[in-house]
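Only one protein chain is missing from this complex, and each of the others stays in its spot.
By written order: A, B, C, D and E. Residues from 1 in each chain.
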Amino acid sequence: MFYHDGGKLQYEVKVEKPNAAFANALQQAIGGVQGEIRVCLQYMFQAWGARGPKKYRDMLLETGTEEMGHIEMLATAVALNLEAAPASMQEAATEDPVVHAAMGGMNIQHAISTCMAAMPVDSSGVPFNCSHVYASGNVAADMLANVTAESTGRMLAVQLYKLTDDRGMKDMLSYLIARDTMHQNQWLAAWEELGGPKNHPIPSNFDQNLEAKDFSYSFLSFHKDKDAEIPTGRWSQGKSMDGKGEFSQKSMEPFGGVPDLGPGSEKAAVQKKQEEKDDDSFLNLNSVF
Amino acid sequence: MFYHDGGKLQYEVKVEKPNAAFANALQQAIGGVQGEIRVCLQYMFQAWGARGPKKYRDMLLETGTEEMGHIEMLATAVALNLEAAPASMQEAATEDPVVHAAMGGMNIQHAISTCMAAMPVDSSGVPFNCSHVYASGNVAADMLANVTAESTGRMLAVQLYKLTDDRGMKDMLSYLIARDTMHQNQWLAAWEELGGPKNHPIPSNFDQNLEAKDFSYSFLSFHKDKDAEIPTGRWSQGKSMDGKGEFSQKSMEPFGGVPDLGPGSEKAAVQKKQEEKDDDSFLNLNSVF
Amino acid sequence: MFYHDGGKLQYEVKVEKPNAAFANALQQAIGGVQGEIRVCLQYMFQAWGARGPKKYRDMLLETGTEEMGHIEMLATAVALNLEAAPASMQEAATEDPVVHAAMGGMNIQHAISTCMAAMPVDSSGVPFNCSHVYASGNVAADMLANVTAESTGRMLAVQLYKLTDDRGMKDMLSYLIARDTMHQNQWLAAWEELGGPKNHPIPSNFDQNLEAKDFSYSFLSFHKDKDAEIPTGRWSQGKSMDGKGEFSQKSMEPFGGVPDLGPGSEKAAVQKKQEEKDDDSFLNLNSVF
Amino acid sequence: MFYHDGGKLQYEVKVEKPNAAFANALQQAIGGVQGEIRVCLQYMFQAWGARGPKKYRDMLLETGTEEMGHIEMLATAVALNLEAAPASMQEAATEDPVVHAAMGGMNIQHAISTCMAAMPVDSSGVPFNCSHVYASGNVAADMLANVTAESTGRMLAVQLYKLTDDRGMKDMLSYLIARDTMHQNQWLAAWEELGGPKNHPIPSNFDQNLEAKDFSYSFLSFHKDKDAEIPTGRWSQGKSMDGKGEFSQKSMEPFGGVPDLGPGSEKAAVQKKQEEKDDDSFLNLNSVF
Amino acid sequence: MFYHDGGKLQYEVKVEKPNAAFANALQQAIGGVQGEIRVCLQYMFQAWGARGPKKYRDMLLETGTEEMGHIEMLATAVALNLEAAPASMQEAATEDPVVHAAMGGMNIQHAISTCMAAMPVDSSGVPFNCSHVYASGNVAADMLANVTAESTGRMLAVQLYKLTDDRGMKDMLSYLIARDTMHQNQWLAAWEELGGPKNHPIPSNFDQNLEAKDFSYSFLSFHKDKDAEIPTGRWSQGKSMDGKGEFSQKSMEPFGGVPDLGPGSEKAAVQKKQEEKDDDSFLNLNSVF
Partner (left out) sequence: MFYHDGGKLQYEVKVEKPNAAFANALQQAIGGVQGEIRVCLQYMFQAWGARGPKKYRDMLLETGTEEMGHIEMLATAVALNLEAAPASMQEAATEDPVVHAAMGGMNIQHAISTCMAAMPVDSSGVPFNCSHVYASGNVAADMLANVTAESTGRMLAVQLYKLTDDRGMKDMLSYLIARDTMHQNQWLAAWEELGGPKNHPIPSNFDQNLEAKDFSYSFLSFHKDKDAEIPTGRWSQGKSMDGKGEFSQKSMEPFGGVPDLGPGSEKAAVQKKQEEKDDDSFLNLNSVF
């Protein structure tokens, strides 16, 4: 169950010079794949589905609740930036260059669809799609998904910081950037606590003896030229990160044949010619098994 | 530029007992958010946009090429599993329980739209959407996105392994699971090589002095009851993971006021009443800045 | 800014007999267009963009906060219902009819993608898309959007109530249905307070003298037979609902001509033949204006 | 079954000064969520699924047919506005400010993908998605969905009217605005005829005694501070709008406990640690039921 | 402008034995990518944007109007098939096998979201997305898009015909299949009239001398083994289909180098290491141009 605080904001949101194009750029931080709706729902769904040690569930709920307040801050920032949106094309075209640029980069829906308010869309106007809420139920996988989200989220906030010279906006973004710093550290800490690289391979409750072990720690090259140099690094030799194998590398070749799905079936809506057996097909994998 | 090998498969794909419902489950590994189309395009786009040290680009290209072959294997597996798809509802209803179950869990489009072949959709029939191709251009963030994808990808492959008792399918999956093991290790190794936790906060080319530093390493609690226990762990005290701060925790309270967007503007399509100033609004952040 | 309560639920959520197919049906109430993610974000975005009298903003914030707790309840209900999900197809096929039916109607992703937890998708597995968050910025239009959402939301909850015979689930749904009753009344009350039908036509800040007034209160029939009976009702005669006109009805005929867009332009990628002027085109609206 | 009239338009569509940016803005009225494709298909699907009194079905069919003609008018308007689209970037950059602005605000796909014709997309270029076709089968709920659609539709048309100073476009929009006025009244009239607020709670064929009645007419506050003022209005006291209850208000507290989903299952792809029972989990709702 | 006929159908739609699973399969013909909403809007948008000879526009308008009536027929068929939908899970589980199968294959939303009516979605419940409305503005390309749509549309109708043994449904489908036969012929005829293969390459108003002509009529092989056999057929030798070249075939090799995008820019949110120049990068295409 959740509560609000009468609309008070986590941190101040002020705009010195409203700018409709910057309002549009801010939308990426609301409804983009790196944005706040995503992390809010992601942490919430991870919490609500959490099985196992309770503290991860609790931590997820804390930070999911924090992120809801970040959406609120950004939605406020968008609305305040839209106060300078031009009302007509004539107005935009004849104004000074800055207003003019704003018209070019603004989302026209802010003028014609929302009465100058934020929308749950990204900076291209594409609505947020909840398939981006990654909640796998495996706590270690989820921690990694969260570090990733906060890394791209901070990248975005940093770029927005550079894009504007509005002091109010820079101040608000300095807070959001700081929180992204913490959250990157927080999810890494949880992942570390669970074992860090030793957690892997995820999921840990599957018997690795059932894997095709020859391929479990080998970097495979697919360069057409078998003698081409294979890119080397920490991944090409030494102990594997999970401590369960030794890295190697090799040039790959096919271990399977050419599949033959056989002729088209009369059950299916094919052309008559497809129903005939092709004489030079070499192998019907299924029939020879 | 890319090449093929006349259709030869990386690893054998055989099906003992075709099963239309398992064909549908396999679709998740093709077109799901954890699936092979996603990782193939993700590694490719990361490679094609890579700026900086060349070896990461090369490695990404190698593994992106590998994944294209995984889609091919899975598409073959789906087609082979569809050979037992019932052709009519009558047939399905009167058959033995296993065929019957298959009908229940199959994707009817395999029968009516594709002539018994795979589609680039997930196991709910939702087409893959390329917004899931995460390629941020920041090499460390991209490595994390990749570990995440391979972690959820291996989870999926493991569940598919448990779901079937077809020997051919278990064999194919044992290969894919092994590759996911390697890829988790591979991306972790690259991330480690770039500095591991010391890479953070991502992006590393932004001056942390511009952050609101009071909030950079503090776990914030949003429990309504200020005295409630805050979930503790590696994230609540000690050196931060990036080595640049010290973890702390606190109960959060609002640092901002209640925003007031003011009355509706006549530029916008509001109700007349909204255009009046509300007397008891307490603060117009914008005007007092 | 928002707070949580350590995960306590608004109302009890218990499941007597876990049922994976019912878990799937419940997903519609989470991620369907009539579901709780939609209303939660809808009321929040309406609040965050509200201009004009403050009390509507406050009310929206209250109920948006309530809805976040409803998502939490439903996500819990889904997770509890998934405890009986079959782990393999063999298991499902040989079980008793009820488990078997469950397999037929379950979302296989609950077994292979989420470790038996809820997802932000509907009962077809389609992820929620934020374009359904209707927040127009016009307070009266928004109230109507909200009554609509709560009406279809209650319809859904009622059907879920009928679908199950689990006492725990019926109890939880009786609470959600009650809240939908209140919310329908609440948004209607706000709409009434703003003037009810007299609010219309929305938006009220546009001068109706600029409309093509002959068409403002007339029900138009498009039956191909001019003498066919026109459907009559409250809309066909008497004072209009907004009190600003008198209803009438008429059989429509075209007031415009046939448009002629002229020949294809060499600017465009057309066929050469399209670039020639067609002799029997009757009217180029643009050129005669 | 439907008929056309050789392409004659319902109302004149003329463009004085083609403007590619306005063409883009008009797309919102074609393929936006408030646009004409939506209402056309919405009224059609409501009609085709209508059960119960025939006159609502007939009325829906009439207006659905009308809306198809509105799409036609707008598509014509877009095509006529595109005649001034610049053919190259060079041309755009060196032209006068108005053309230049047009380039900034135009949809480049109009130049590179459609040979200067309308598309079924909104003004951000996002294709219309039929999940917005609301047809619940409950006639009262559908009437409300329709009033909502016409309210936001008229808001949009009004904003487009303000955006342009083209006489032809203003004339066309004055017709569409008038029709939106009628349609708002029409759907409200049908809703009123069915009982107006007395129709509620929707659906009306569910026994309200099965609701958790304590919560059916109470405005709940979720302010973290129990003593905070609750927003008051028509919804906080007096007879409820449906006439079936009395409004009240209260500060909410949790009636449910903290859910405990228990340890992760070996059926699922979790980490081994999740499979252990957490000692300090307080309540497994499922087991105590 | 469009008209209706009081709801009369183009052809009879009767259902002998309602079947909820078949209702779901029929949805593919309404909202699938091969379905009737697609062709209806596709022909309409092609007509509304048609530039050049008027008769193509007229023909498109005719058939677009026909397709609207096909959606109506199918929506009616879905509603009639849903009359046997089970009302509860208990009911489904204990019924005879046919009803039971129906439950397995039905779209549960037909029971919980639409009051037993059709939706604009496909047989997986995925809403139709208007990006499938192909209207390029090039009349020859559009005719080909239309033959394609009618080919896959007829495939679908044929499979639905096989799936059911309901006499009413078979009769309705025999009509739709016949219309698809005509429409395939119709669009081919128009394409032929415009020049058939001689229309190509589309678009015809671009000077082929500007192409890299060495590659215009050559089948390229990308087999990794330069000596592998290249698949031969009508495309590998002889006059090209457009009559403007001679087919040939060759094994492809790269004509471009390895791109080097250079170091990461400080404008971007990269890692510091990416900002350094990589010593062994071999070529910066941009700088050497």
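Convention: a contact is a pair of C-beta atoms (placed from the backbone, for glycine too) under 8 Å apart; a residue touches a chain by one contact, two chains touch by 3 or more.
In this text the structure is predicted, and so the values were computed from the model without any measurement.
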Option touching the unshown chain, where B:I108, B:V121 or B:L173 are the choices: B:V121
Residues from chain C at the interface with the omitted partner, ascending: 154-156, 158-159, 162, 224, 267-269
In chain E, positions touching the absent partner: 3, 5-16, 18, 33-34, 55, 58-59, 62, 65-66, 69, 73, 76, 79-80, 83, 85, 87, 111, 115-117, 126, 129, 131-132, 134, 136, 138, 140-141, 144-145, 147-148, 151-152, 154-155, 158, 161, 168, 171, 174-175, 177-182, 184-186, 188-190, 192-193, 197, 200-203, 206, 208, 210-224, 230-235, 240-242, 245, 247, 252, 254-259, 261, 264-265, 267-270, 285-286, 289
Sites on chain D contacted by the missing partner chain, in the whole complex: 1-6, 49-54, 87-90, 92-94, 100, 103-105, 107-109, 111-113, 115, 121, 124-127, 136-140, 194, 199, 202-206
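To be clear about the criterion, only the chains that are shown with their structure count from here on.
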Euclidean distance of C-alpha centroids - chain C vs chain E, Å: 27
Euclidean distance of C-alpha centroids - chain A vs chain B, Å: 7
Residues of chain E engaged with two or more neighbouring chains: 1-6, 49, 51, 100, 104-105, 113, 115, 121, 124-127, 136-138, 155-156, 159, 162, 224, 268-269
